[in-house]
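Here is the structure we will look at.
For this depiction, one protein chain was excluded, whereas all remaining protein chains were kept in their positions.
What follows is chain A.
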Amino acid sequence: MHDGSGRIVVQGLSKQFGPIIAVNNLSFTVEPGSVTGFLGPNGAGKTTTLRMLLGLVRPTAGGSTINGLPFEQLGNPGRVVGAVLEAQGFHPTRTARNHLRVYATAMGVPDERADQVLALVGLSEAGHRAAGSFSLGMKQRLALATALLGDPQVLVLDEPANGLDPEGIAWLRAFLQSFARTGRTVLISSHLLAEVEQTVDQVVIISRGQTVYYGGLDYLRQSQQSRVLVQAADPQALVTKLQEAGVNAVEPTPDGRLAITGVDRKTVADTAMAAGIALYDIQQENVDLEQLFFRLTQGQYAGQQPPPGYGPPPGGGWGPPPGPGYGPPSGGYAAPTYAPPQGYPGTPPQGTPPGYAPPGYAPQGTPPQGYAAPQPGYAPPQDYVPPPVDPQQYQQQYQPQAAPPPEQPPGGGWGGNA
């Protein structure tokens, strides 16, 4: 029998479809009691990985376990794992209630459970309707109801927010968090970090079938840094003054301004004021999670070479997290250095690599795209502890040398938008 731990372990998982390597030596662990986001751009191998985990796709190499056992050894898997893989999988003329009753029978739960889960996902009224007449959002709800039939310990969801209205997304978030708070496990995939940012505690980020980040979302948040861009009358004097004040992360930008990292706008202005240096322009820019996610995964279609115009920073002094070793654990990642493209905000993009656009870039305080109304009563996890399993390999690489305080408390993304 399975060990009842609720732990998902993916070990060296690989899948090749003909000449295409969909998943390449993927390893991560999902711990119970938390919501883990499984992130990556379209085509990164998320769905294939989840389907391998659930025994639907045979891995080329490696394996995975749920509760210590491969899926096909779970006995009655519907009582251990619930999965929302797609908003299809319904016979178009079978009613929602009959659909649920079929699978309730298969996993040996009473028929009343079908009505319970219908009520749970808000489909009680539509239970007698054929699933083929459902909207995409209703199908997603029915898929979730199916996943919950066996009252499973582990929930695996593949892009469950697709087709859900904002109200549905907010409901799903609250539901998943309360589900995880009862000590159960949630693994949820998405191609949008913003979509799950408020829901997840941990993230596994993959790109081109490989893990590029695995660890707590807090560590990613901490590596969010802002920098101040100033146009000074005497840049050299300002650099000297800043260095005297202990601010060393200063570098010139290609357009003649200074980029100062690790301080806020006020400190820079005060320093300039005290030194009597005129400032013609001063602005603060923030690197948000979405951008970081984008950088982590942007190698997806860029091939092995860094795209033109996207190179190491001129001075090398700017950029959290610093140092070599930033990046994915294996080779083949296109952009190993954390560097903005030249002409980063303020100037027209020059030589922007194909596909590079800062869709997730947003000024501080602006909710990310896809953000939905917060759920009343939501409380961010208070004492999130990173899992004991060996994520240090990645996490250490991400910790800034002098870790700045996070811009927001974990889960604080809710706060500014209430």
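Assorted remarks:
As a convention for this text, a residue touches a chain if its C-beta (ideal position, glycine included) is under 8 Å from a C-beta of that chain, and two chains touch if they have at least 3 such contacts; residues count from 1.
The rule we apply is simple: contacts and distances are computed from a predicted model.
In the listed set "4Fe-4S dicluster domain-containing protein", "ABC-2 type transport system permease protein", "aldehyde dehydrogenase (NAD(+))" or "TRAP transporter, DctQ-like membrane protein", the entry agreeing with the UniProt name of the missing subunit chain is "ABC-2 type transport system permease protein". Looking at A:14, A:29, A:48 or A:271, the residue that reaches the missing chain in the full complex is A:48. Within the set A:65, A:95, A:140 or A:253, the residue that contacts the chain not displayed is A:95. Only one of the listed residues, A:21, A:107 or A:120, touches the absent chain: A:107.
Of the listed residues A:9, A:85, A:123 or A:228, the one in contact with the hidden chain in the full complex is A:85.
Contact between chain A and the unshown chain involves residues 17, 47-48, 51, 54-58, 72, 74-78, 81, 83, 85-86, 88-95, 98-99, 101-103, 105-108, 146, 150.
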